[in-house]
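Here you go, one structure.
And now, chain A:
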Amino acid sequence: MAEGYNFAYLDEQTKRMIRRAILKAVAIPGYQVPFAGREMPLPYGWGTGGIQVTAAVLAPDDVLKVIDQGADDTTNAVSIRRFFARTAGVATTTRTAEATVIQTRHRIPETTLTEKQILVYQVPIPDPLRWMEPRETETRKMHALLEYGVMHVKLYEDIAHLGRIATSYDYPVRVNGRYIMSPSPIPKFDNPKMDMMPALQLFGAGREKRIYAVPPYTRVESLDFDDHPFEIQSWDEACALCGATASYLDEVVTDDAGSRMFVCSDTDHCGERRDFGHEGPWAKEIAQ
Partner candidate 1 sequence: MMPAVAFADGALEDTPLLSVRGLSYHYGRQLGCRDVSFDLYPGEVLGIVGESGSGKTTLLSCLSGRLPPGSGSIHYDMAGHGLTDLAGLSESELRVLMRSDWGIVHQTPRDGLRMGVSAGANIGERLMAIGARHYGEIRAAALDWLARVEIPANRIDHLPQSFSGGMQQRLQIARNLVNKPRLVFMDEPTGGLDVSVQAKLLDLLRGLVSELGLSVVLVTHDLAVARLLAHRLMVMKSGEVVESGLTDQVLDDPHHPYSQLLVSSVLQV
Partner candidate 2 sequence: MADPVIEVVDLAKSFTIHARDGLTIAVFNGLSLHVRAGECVALHGPSGSGKSTLLRALYANYKPDRGQVLVRHGQNLVDMASASPREVLAVRRLSLGYVSQFLRVIPRVPALDVVAQPAIDLGTDPNAARDKAAALLTRLRIAERLWRLPPATFSGGEQQRVNIARGFSVDYPALLLDEPTASLDAENRATVGDLILEARERGAAIVGIFHDAEIRERVSTSIFDIQSAKRAA
């Protein structure tokens, strides 16, 4: 752990303030709690909200995993993981099953999480109503008074113009039958994982300075119409490396001729499957 930093970078008073906000958020599932976000050594848009939440909940014996679009080895994930290694000295891992705190941008791990884990999401725009109503004073009232007609207007517009609900990520959900929440830009494929998840889910938006939460085993329902029910994405292909057919696949272009392959977005999940002997159609080729 580097010299001259308080544990996990933030001072104790700040962490206490954030924890109070988190408690409030947990007590009111899906409700956006304002918090006094601090200046972090990254610009807005790079996960400062998630980092502050993680910093507030981290304990010395925690094991931290950080992913970005499902991968542990992208620039952001690597930076944030190293940041906490330096300022908190906590153990880090790429294995979902071994982590106690997982900070994520834009994906939920494929592996089912447990009651002993905390999932911290990085959120750009916390308010699902913002696209329709720019005034904060108005959106607060709309949330308070359950004026959510506009959310279905958005879905209606999709169907009217495109024949189906086109929203494929940051798909709005209703939490605990009360607040409508933005689940952050995770693909709608991941929405069902949020429903009755055993782990605690925390959401941090640094620029907007909001924290919200979904406590363990809470109902999270994706909005839809009776005659246009919520559907998740599916692929014709399986993962080229591990052969998974039930995970979220990224499309990778492999050469100038436009060949492409599909691989699991969740790198840990894919690796684990391969360790167990699963093989995808390209596994042998890539091994060479």
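The candidates were selected such that all candidates are chains of the complex that A comes from, given by their letters.
A few notes on this one:
FYI, a residue touches a chain if its C-beta (ideal position, glycine included) is under 8 Å from a C-beta of that chain, and two chains touch if they have at least 3 such contacts; residues count from 1.
Just so we're clear, the structure is a prediction, and the values are computed from it rather than from any experiment.
Chain A shares a touch in this complex with candidate 1, selected from 1 or 2.
Chain A meets candidate 1 in the complex at residues 132, 141, 144-145, 147-150, 152-153, 156-157, 159-161, 225-228.
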